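The complex appears here without one of its protein chains, the remainder shown in place.
== chain A ==
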Amino acid sequence: MDSREDDGGEPLSRMAEWRDVTPLPQDDGPNPVVPIAYKEEFRETMDYFRAIYKADERSPRALRLTRRAIHLNPGNYTVWHFRRLVLEALNADLDEELDFLQRIANSNSKNYQHHRRWVVERLGANARAKELNLIKKILSIDAKNYHAWSHRQWVLQALGGWEDELDYCQQLLEEDIFNNSAWNQFSARHDFT
């Protein structure tokens, strides 16, 4: 799965696969302010993304390109949105997409919360255990990660599982009695159930 999507990071302009595409440079308008000193890899990737987006090309190579763009600017909601369109057009395996998201889950998880929920909603109850476990993993590294807790509440609300949450909160509080996020979850149990 990884190798299918991993294009090795070679410049796109030197790849045969992209020969037919003319990259679309950014038009920064009149007298831009706070211009950013983009690195070449970033500039090139986004130029190709603009071209593919404008052409509305929903192909496997477009999917790979969104992955590159996401790696360079994970907060770019336009890229994530286009990736969803491509996933739908290709009728992609969303279990694989969830695996992909779990592989890249790290401190940048906040950037693709919405995308993640889009995938989980489509997978339904089958994704619950996987998601809750992944969140536990993140919280085991950073027990107060706000986005992880926010996502956890969302999963519990959407797919259930509050009945086991008391044990989990108690475990976290045993590890750190000052974990305010765990105290909050403890209280939220009552509000939501």
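Here is the rule we go by: a contact is a pair of C-beta atoms (placed from the backbone, for glycine too) under 8 Å apart; a residue touches a chain by one contact, two chains touch by 3 or more; residues count from 1.
We take it that contacts and distances are computed from a predicted model.
A chain of the complex is left out here; the name its UniProt entry carries, from "Sorting nexin", "Geranylgeranyl transferase type-1 subunit beta", "AP-1 complex subunit gamma" or "SEC24 homolog C, COPII coat complex component", is "Geranylgeranyl transferase type-1 subunit beta".
Counting the whole complex, the residues of chain A in touch with the unshown chain are 26-39, 42, 46, 49-50, 53-54, 56, 72-79, 81, 107-111, 113-114, 118, 141-142, 144-147, 149-150, 153, 178-181, 184, 187-188, 191-192.
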